[in-house]
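A protein chain is absent from this complex, but the other protein chains hold their places.
This part shows subunit A:
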Amino acid sequence: MAVIADWLVQGMQMALVLIVAPLLTGLVRKIKARLLRRQGPSLLQPYRDLHRLLRKEVVLADNASWLFRIAPYVVFTAIWVAAALVPTFATGLLFSWSADLIAIVALLGTARFFLALAGLDVGTSFGGIGSSREMMIASVAEPALLMAAFTLSLLAGTTQLSAIANFMLSQHVGLRISLGLVFVALLIAALAENARIPVDNPATHLELTMVHEAMVLEYSGRHLAMIEGAAFVKLLLYASLMACVFAPFGMAAAGDGPLAYLAGIAAYLVKLLLAAVVLAVFETSIAKMRVFRLPEFIGTALMLGLLGTLLLFVTRSL
């Protein structure tokens, strides 16, 4: 009986991230539009987009290989699994033993690898630009993410997200400058990985500046729906990662009743709302950077992660 309940809760988590993800993106778009004094599309517009794309037929380039066709599904699956592993409303779920920070980074890396391959596959120039830029960003952002993971695991003594969240809730955390550094590093890495504004503009298809959109330019129909869905889920993943590590308040523990789970879901939705507001305000207040300045910007995240680990090393060894 207990096993079935555990499966149910884990399934609920997987469904929750899938259902809420387009809503989060819609919310960010809506708030951004309102900040610019525009009406903005409805909150449900991302769902409608996905539905429309799923019904449309796929237009494939003549020279597209099998890789081009399976890449969207690989990308979506990897990101969905990663998002389902991050604790959202409860810690200690059935699969939380595998909810490892390094595993999540690896899943995201796999998704990015396949997307970059798909961008190169058809052989258009835009796909090539997009893939090479994406790899340039990833080659700095991914080490930054890993350094942040190392710092967190040095602090908590584990790389399991569920245990890290419990550790952050405990009184042993204290005042740590490394946590602040890692927070900023994670923020920058999240902006870079999600192709948000200082790095890439998610709202345009302006030829010279686009990164993510250039890679997926050749996709259509259900393939595009998969890729768009993956982008929605990825944004949610980073939001819940930050919430889980830096604000694990209100999360239900393992074996709490359904009421605790409901409270956890409510707390989680409030955190997402806050994240959406912060992201939208941040994005409206700054401009996009030149592509050649990006390594400097994301390099800051890498540097902060390194410094956080170093400073923590001092306290650990004393």
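Miscellaneous remarks
Please note the rule applied: contacts are C-beta pairs under 8 Å (C-beta built on N, C-alpha and C of every residue); 3 or more make two chains touch, one makes a residue touch a chain; residues count from 1.
The rule we apply is simple: contacts and distances are computed from a predicted model.
One chain of this complex is left out of the view, and of "Acyl-CoA dehydrogenase", "Hydrogenase-4 component E", "Amino acid/amide ABC transporter ATP-binding protein 1, HAAT family" or "Heme exporter protein B", the protein name its UniProt record gives is "Hydrogenase-4 component E". When the omitted chain is restored, the residue from A:117, A:169 or A:303 that touches it is A:303. Checked against the hidden chain, the listed residues A:177, A:203, A:262 or A:281 yield one contact partner: A:177.
Mapped onto subunit A, the interface with the missing chain covers residues 174-178, 181, 295-296, 299-300, 303, 306-307, 310-311, 313-315, 317-318.
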